[in-house]
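What you see is the complex with one protein chain gone and the rest in place.
Here the chain labels run A and B in written order, and each chain numbers its own residues starting at 1.
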Amino acid sequence: MTARSAPSIKRRRTASANAPDWRNALFVAPYLFFFVTLLVFPLFWGIWLSFHKADIFTNGPFIGLGNYLRLFNDAVFLQSVGNTFYFVLLTVPTLALLGLFLALSLNSNSRLATILRGLFFSSSVLSVTIVTLIWRFVFIPQYGLLSAIYKLFGSEVPSFLTDPNLAMIAIAITTIWWCIGLPMMLFLAALQQIPADIYEAAALDNASRWRTLISITLPSIRRTFVLVVIIQIVMQFQLFGQAWLMTRGGPNNTTRAIVLHIYDLAFRRWDVGMGAAASEVLFVLILAAATIQFLTSRSAGDRS
Amino acid sequence: MSARSTPGAARRGFGDHIILVAVLALSIAMIAPALWVIGLSLKDNHEVMANPNSVFHPPYIIDNYVNILYGGGVLRWILNSLIVSVGLTFGTLLLSSLAGYGFARLDFPGRNILFIVVLFGLAVPEQAVIVARHQIFSLLKFHNTYHGIILPGLSNAFGVFLMTQYFRAIPKELDEAALIDNASRFKIFWKVLLPLTLPAQATLGIFTFLLSWNDYFWPLISATEKNMYTLTVGMASMQVNFAQSEGVGFLMAQAVFAGAPIFIVYLFFQKYIVTAVSGAAVR
Partner (left out) sequence: MTAEIDIRNVSKSYGPLKVIENLSLSIPAHEFVVFLGPSGCGKSTLLRMIAGLEGIDDGEILINGERVDPLPPGKRGLAMVFQSYALYPHMTVRQNMAFGLENLATPAPVIAERIAAAARMLEIDHLLDRKPGQLSGGQRQRVAIGRAVVKEPKAFLFDEPLSNLDAALRARTRIEIAQLHQRLRATMIFVTHDQIEAMTLAERIVVMNNRRIEQIGPPMEIYDQPATRFVASFVGTPQMNFFDVRGATGSQIRLDGTLSLSTRVDPIDAGRAAALGIRCEAVRVTGEGQGDADGVIDVLERLGDRALAHVRLPGGQTVIANEIAQTKQRVGDRVGLGFDGAKAHLFDAAGVALPLRSAP
């Protein structure tokens, strides 16, 4: 068989099937279009807006840090920051610990445990409007659920939602009822990752139940605990719906959350520049809180 | 082997009983508010306002539910929410699958950097961009439209992240076999790999649908006309008026009516939803 002479193609690096190719980017292009136009661009425009005295129609003059200065001199804004921190402190530890308790207690295959797990998660699929609707009618004096319960014991329910000292607590309770499902599920998943042989070894080592819990179970899910806390910090800093719908930020601005303030500034008073500035402050706060939490847990972990 | 039950539970001790009581107490606390609302919804408005304790005994009526079908905008709101949620889910699945395949399986200049940038997008909270988005949409006259409510959700990076991870997990040999079978890159995506991602699609789809259905902040500021309200916004608007016009029972019926569909979906797809939400958070 005669070999045909090879055509004279100049020697060049031949692309393999997996070589980089511009055309491959077409697959990510559609998503990237929306990502850039609806996330990246607004992010930077928002920052830009925060440096201007802007309203809904015009962008106004450049005022540098003017908006930020006004924010930090605004007692109401500072109060809303404090409120939000208070709220986070009320909800995050409770959600984490309660979620852990429920996960530990309901980590079994029994029928009852399965049903209860489903029950505790079910509240998480409801929207904030339905949740607040339900809980307003728990707290409301006269025909609220708590009112009925208090009456059984012969006393009157305090008016949670109109009492400056109790309003935030009421919102916190509502939020815990609403959000408990996720931490519980995350802990359950983590508990199920623990290999059974560790427990068997502990049993052979004669460890008591308490000892097993403290020395084996909890350390094994430390990472998840940190994760749950970080997630909840990020989520609860963004408090809006519950505060807006149950108390409108009152009484006396005691339940005014940062996002509520942003909503008020940007979409009610149309002070868009200030609203943007407040939202950037929130962004920084969330990032800082999550990072601090992450770093402290990391170093604590390294030491242990 | 995973530990499906916290062990050492061989002996039912005193501690166990306390735990059981605590859990049951919490369970009651979980379910009581919902029961209360259902109870109120089945009572006549005036009867409840006059005597709150009437919740505990009959008569129970369904008039409130009947009235929903006639008055109020609930049905319209449900339709709006449906359109928005289905639209966003569909769009997200499409965009995320395409992008996930691109990031996971194909190489192009700047791919790794782009992926990291997209990942950073996950860290940005909604509020940091919402003011600017609102302004942009005002300029484009997108407010009070369906696309106006749907579009921002398409920039969510979670779907891309999830699908990329899932595509990465599929053995590369399938791509190679298809390449030798002379399939184009798109054909490999569409005919070979995409069908294998159904579990991830289900998870992402349910997660996106749920998130969109329950979204409040963006529809609140973008859909300001009553007939464009989504269910969450519409329900919220009702809360202000109840004492004057609608009545407690009616309001509660609306709440039950609005919450029931998603609750039923939850009952059927519990496993998927839990996977979706847990997976989302662990990102």
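Throughout what follows, a residue touches a chain if its C-beta (ideal position, glycine included) is under 8 Å from a C-beta of that chain, and two chains touch if they have at least 3 such contacts.
Since the model is a prediction, treat every value here as computed from it, not as a measurement.
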Task: Which residue of B:178, B:233 or B:273 touches the chain not shown here - done: B:178
Task: Contact partner of the left-out chain, one of B:19, B:32, B:61 or B:192 - done: B:192
Open item on the list: In the complete complex, the non-displayed chain touches which residues of subunit B?
Closed with: 171, 173-174, 176-183, 187, 191-192, 195-196
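Assume only the chains that are shown with their structure count from here on.
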TODO: Could you grab the centroid distance between subunit A and subunit B? Build each centroid from C-alpha atoms only and quote it in angstrom.
DONE: 15
Open item on the list: Show me the residue ranges of subunit B that touch subunit A in the complex, using the header's touch definition.
Closed with: 1-9, 13, 15, 19, 22-23, 26-27, 29-34, 36-37, 40, 48-49, 52-53, 55, 94-96, 98-99, 101-103, 106-109, 111, 114, 117-118, 121, 123-136, 138, 151-152, 154-155, 157, 160, 176, 179, 185, 189, 210, 213-217, 221, 231-233, 235-236, 239, 248, 251-252, 255, 258-259, 262-263, 265-266, 270, 273-274, 277-278, 281-282
Task: In the complex with subunit B, residue positions of subunit A that touch it - done: 17-28, 30-32, 34-35, 37-43, 45-46, 49, 56, 98, 101-102, 104-109, 116, 118-130, 132-138, 142-145, 147-148, 151, 177, 180-182, 185-186, 189, 191-199, 203, 207-209, 212-213, 217, 227, 231, 234, 237-238, 240-241, 245, 259, 262-263, 266-267, 272, 275-276, 279-280, 282-283, 286-287
